[in-house]
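Omission of a single protein chain aside, the complex is shown with its protein chains in their original locations.
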Amino acid sequence: MITSSETPTRSRQSGGAWGGFADRILRVRELGLVVVLLLICTIVTARAPRFLDGPNLEQVALSATLVCIVALGQALVIIARQIDLSVGAIVAMSAFVTASWLEGRPDGGILTAFLIGCGVGAALGTGNALLVAVARIPAVVATLGTLAIYRGAAIVIARGRQISATVLPESYQEVAQLHIAGVPLLVWLALLLTLFFSWMARYTRLGRNLYALGSSPQSARVAGISETRGIAFVFILSGLLCGFVGVLWGARFGTVDAVIARGLNLEVISAVVVGGVSIFGGSGSVYGAALGAVIFAVLQNGVQLLRINQFWLDAVVGMAILGTVVFYMLLARRVERAEREWRRLATLGRTGLRVAADR
Amino acid sequence: MKRVREYVARWEALLLVFLIGTFVFGAGVSRYFWTASNISIATASFMPVAIVALAMTLIIVTGEIDISVGSIVGLCAACLGVCLERGLPIGAAMPLSLVVGALAGLGNGVMVAYVGLPSLVVTIGTLALYRGLAQIVLRERGVSDFPEWYQNIGFGTIGGSPVPWSSLIFAVLAIGFAVFLHATRGGRALYAIGNNREAARFSGIAVKRGLLGLFVTSGVMCSVAAIVLTAYLASARSDTASGLELQVITAVVLGGVDIFGGSGTMVGVVIALFVLAFVQNSLGLAGVTPEAQQIATGGVLIATLSVFGAARFVRAHGAARGRFRRRRPRALATGGRPSGGGEESVKAHAGRE
Amino acid sequence: MSGFPIEAMSSVAPIVELRGITKRFGPVEVLTDIDLSLRSGRVHSLAGENGAGKSTIVKILGGVHRPDDGLIFKEGEEITIHGAAEAQRHGIAVIHQHPALFPDLSVAENIFVGRQPRRLGRIDWVAMRREARELLSGLRVDVDVRLPVKMLGIAERQTVEIVKALSLRARVLVMDEPTSAISREEAVRLFEIVETLKQQGVAILFISHFIDEILRLGDDVTILRSGRRVVTSSAAELTLESTVRHMVGRTPEALFPKEAAAIGEPVVEVRGLAGCGFVEDVSFTLRAGEIVGFFGLVGAGRSEVAQMLFGIEPPDRGEVRVDGGRARIRSPRDAMRLGISLLPEDRHQQGLVLEFPIRANATLPILRRFTRWLGLVDRTREAEIAGDYAKRMRVVATGIEQLVNALSGGNQQKVLLAKWLMPSPRILILDQPTRGIDVGAKAEIHRIISQLAGQGMAIVLISDDVPDVTAMADRILVFRSGRIVAEFSRATVDRGSMVLAASHAGPDPVAAGPGAGRP
Partner (left out) sequence: MGRNVRVLVVLAASIAAAMLASDFGGSHGAAADFELAMVIKETTNPYYNATLAGAKIAAEEIGGTAKNYGPTQSSAQAQIEIINNLAERRVAAIAVAPSDPNAVVPAMKRAQKLGSKVITFDADSAPAGRPFFVNQATTESVGKFGAGKLAEVMSYKGKVAIVSAQPTAANQNAWIAAFREELKKPPYTSMQVVDEVYGYDNEQKAFDLTVALTTKYPDLAGIYAPTCPGLPAVARALESVNKGKGAVKLAGMCVPSITAKYMLDGTISVFYLWDPVKLGYITYYAAKYFADGKIQGKPGDSFTIKEGKWPGTYKVLPNGEIVTGGPLQYTPANYKQHEY
């Protein structure tokens, strides 16, 4: 017989030292985010205790929600190894279209408004999907192009008009003011969407296929996962969520024009990257991206409260992005090195025989 | 097959037709288009973008990208402004701003080449960082009162001729970059890196040093653009040139440079720059709104990419039959034509094309 | 020696059977009239030298190629296999040497990707992990199913691939050289797994370069040579020697053997070189006019030594002397300065820029020589010299401006050779220079190499092709597991013992368990 059957020679039990170490490192991303978030909160609170005031926290949360919802879609896009630079323009377009539909309807029709906004968003997302998934234009440049086109189209449609709280129905504007159990409706919505998409990414085959696509498009092809459908899905979904945010945007700020949400794309991508989603696709989590959005919202509020000059904000954001990507890079290298060292020892036969610990 | 390849290879020729078409269009929509002063001003206004596009071409040829160019221009402009405020003569401020640009590029380059981070992420980060630095040094101030001779760089023309000074700077740089890319060892190395980084390394090309050099060059070009743009605007502010990267990348891609690296020519990019400049100018003369121009620019970008996408598709399709495959080894030993060494089969091969 | 008695062989009906399979690529017949039966609970080993046709059989079973002639039967019924999906439907799974998995996904997910177990519409992770764990423990493998695959070694990835195949109810497992990229201990584990699979009634086609593995693991052995089945026999009836004899044949054709050349002074002396993770204690001397063959299987460390000498991967330890002086080689440029050229193993990834014309490829390392002030390239001289070399190498092309991706493999290889001869090296390292090219081109490249040695160049010829090495090399160093394990001179070389030395024959590594098999 070939095998000395009674000894399983190699072990990698999760209960073992290595397994625990690996697990810890794998969880470090989201855990680290929570730590960073708490750290920022602590620093801000220490210097400006009013940070914790109810209305302030509520508003910080509300600021985070809009970015957060867009970031959910963007996270899935990036997980599938793509990128969507046109998000801000889609938000503006759907916000404007929705607001102009609502303009003549003082009695509401809020649900229809949401349908319209989401429809516009999904339509524009489909435009991106066609270019990237069907025409196979690299996402960076395709969405750079649609960014210009969508924004331009929004401006043409708006013709310099602003739609303001004065003409928008009260019921629409109240959407942003509604509270359920003391927490604003928008926050609930963002929370629900975050939970839903985190769930979707983790607990549905569709979600897992996106990870598979991002991790290795070649292997995905072998496994029979449709690249075209996956990519189209994420772009349409991203558009849809942008459309949804467009509707909320008008409700929250009360004024809508064609140039709102300018620069939102970089803000969102920063949140996603800082949230631990690898720009190369395949890894990261949706709720990490949501946490990233919260961190940026707290950071912006904190910079104000700490009386740091406003002119420092962009530099701080830039440092935050670079800092986190370097951190993740070092982390990945460290895991790799630990792994290689472990392999070397194993090859030398020193730890090759490790008795399995019981689970 | 061959036709599609030729077609793409002749992109420059097609662009030239575009350019002529643009001139015809411009002359059609406005009788003021074809005047020396209009051509002169349309050229001058596009020079900052054009100067940055030169370095961007090299970067994209190697398969990298630099999103932070607009912010570096802003940072260098802020540097010029601060120097002027402090009473430094502009002659001394310009070299200083070149140094600032080089350092900003160095930052990008180190992160990309030596730390090994993806250039897209790095330059998105520095896009915010460098703009932030510009805001920190210049805050709300706008600095003007630049000397007349300096302002001439942006707007002024050479002697009595309609040739703007800035276009002279661009012409010299463009020739320099074109010669570098197409006629020197360094240029060859960039194409090699863009096509096959591994093979470039095995051929003794210092890939990391090359990339670092490129990003520094890009920083310096941004600084030159800042000098021209500040002269053109007669004013230095922290928000100078925000959004410049979009126009630059559009021009480079329109010029036929493959966004994945490895191919493209400087001639194509230069023609594309002029196409964009005169399309915008003629639309402006026709009274078309800026947003319509924006849509047109985006549309041109998408259309260009679709052409390239179609070409790439055809090429990939050909690769499935063992022809024109990119980057993937062909299994010629087990597939294809095992007796390819002979004269005969090559003739047959050529005949099929 | 293992599970089933030989007599059982005929009593078990084959699950999959190949009958009279012939495959042609163009005018060349790569498989001729092959019969092969894969039976439940039995391992069928496939042996043969490079180019014998082993991988073509794998591709036919995997649905990549379709045979030109002959039939495939599954449980007595004729089937066709068109594409990977169809192979999967027929219960045939191919385990590749480098598995196509998702590096970021966990082990459990990789096994179940696209068909994760669900409960109430959601993926049941607990069940999925449990099932994965069960499948793995069914093979007595213990891997944390939550680890992302990128943190596993190749052997473990193969295991994942095997488990994935099992979970897809594969009844025939084709293992294409699974052991060539993994360590001995890992190989031992793999064999245990194979044993378990046999007990589960899976039919296995096992392909390996390692003859001892073939004999120990296989119940039946088929030996191929030049696309023909030489023998099919029970493993017990074969010995190492007879197997090697079948593989090598009695009169292998020697393609343009090396002409005698005066061997001069030592040019390169390597002492105690170690690095790349597993290369240890490599020492040798290389003399002017000498061709030294590095023989060994893929992953034995030959290419790694070459890359350390060329500055691609700096060594951890050891000393390299060139012309008696200690050499510090940190980059390819350092190596080129010392007169070293490396023709790399992977022509497409490391050797050539496929989108460049012949001219630009050939002159890439020495462009410096054609540059005038400001780095301008002297195109005329470049074209002249490139044309010169192309002619000398007898590259067949429409001209030196033809893109290399339009050339045949042999001509590409000649361009690559021209590229690395242009620096006028004194030391030339050729890593598999004749891999994947046709006979004519091979002979020409051999002729050139021989000429170069005659001119006093010191040459390292890396190959796993036995006739090539024995025909060309003055001395042969045999590599295994990162070390030099044997040395033969031109006079004393014996093909059989060379092959044995490279493929772990010696103290029995399999029976002796982990750690054995190392000198």
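To keep things simple, chains are lettered A, B and C as they appear, and every chain counts its residues starting from 1.
Convention: contacts are C-beta pairs under 8 Å (C-beta built on N, C-alpha and C of every residue); 3 or more make two chains touch, one makes a residue touch a chain.
If you're wondering where the values come from, they're calculated on a predicted model, not measured in any experiment.
The chain not shown here is in contact, across the full complex, with A, B. Here one chain is not drawn; of A:Ser171, A:Thr204 or A:Thr255, the residue touching it is A:Thr255.
Subunit B meets the missing chain through residues 3, 6-7, 10, 13-14, 17, 20-21, 24-25, 27-33, 35, 37-38, 41-42, 45, 135, 139-142, 144-145, 151, 154-155, 229, 232-235, 237-241, 280-281, 284-285, 289-291, 294.
Where subunit A meets the chain that is not shown, the touching residues are 48, 50-51, 53, 55-56, 58-60, 62-63, 66, 155, 158, 160-166, 176-177, 252-255, 257-262, 300-301, 304-305, 307, 310-311.
Here is the rule we go by: only the chains that are shown with their structure count from here on.
Taken chain by chain, the contacts link every pair, so each chain touches all the others. Separating the CA-averaged centres of subunit A and subunit C is a span of 43 Å.
Remark: subunit A and subunit B have CA centroids separated by 31 Å (rounded to whole angstrom). Contact residues on subunit C toward subunit A in their complex (touch as defined above): 2-3, 84-85, 100-105, 109, 113-116, 118, 121-123, 125, 140-144, 146-148, 151, 153, 183, 185, 188-189, 191-192, 194-195, 216-217, 277-278, 510, 513-515.
Chain contact summary for the complex, subunit C toward subunit B: residues 25-28, 30, 51, 55-56, 59, 310, 312, 331-333, 335-336, 342, 344, 346-356, 360, 364-365, 367-368, 371, 374-377, 379, 396-398, 405-411, 419, 435-438, 440-441, 444. Per the touch definition, subunit A reaches subunit C in the complex via residues 1-5, 8-14, 19, 22-23, 26, 199, 202-205, 208-209, 211-212, 214-216, 218-220, 222-225, 278, 282-283, 335, 339-340, 343-344, 346-347, 349, 352-353, 356.
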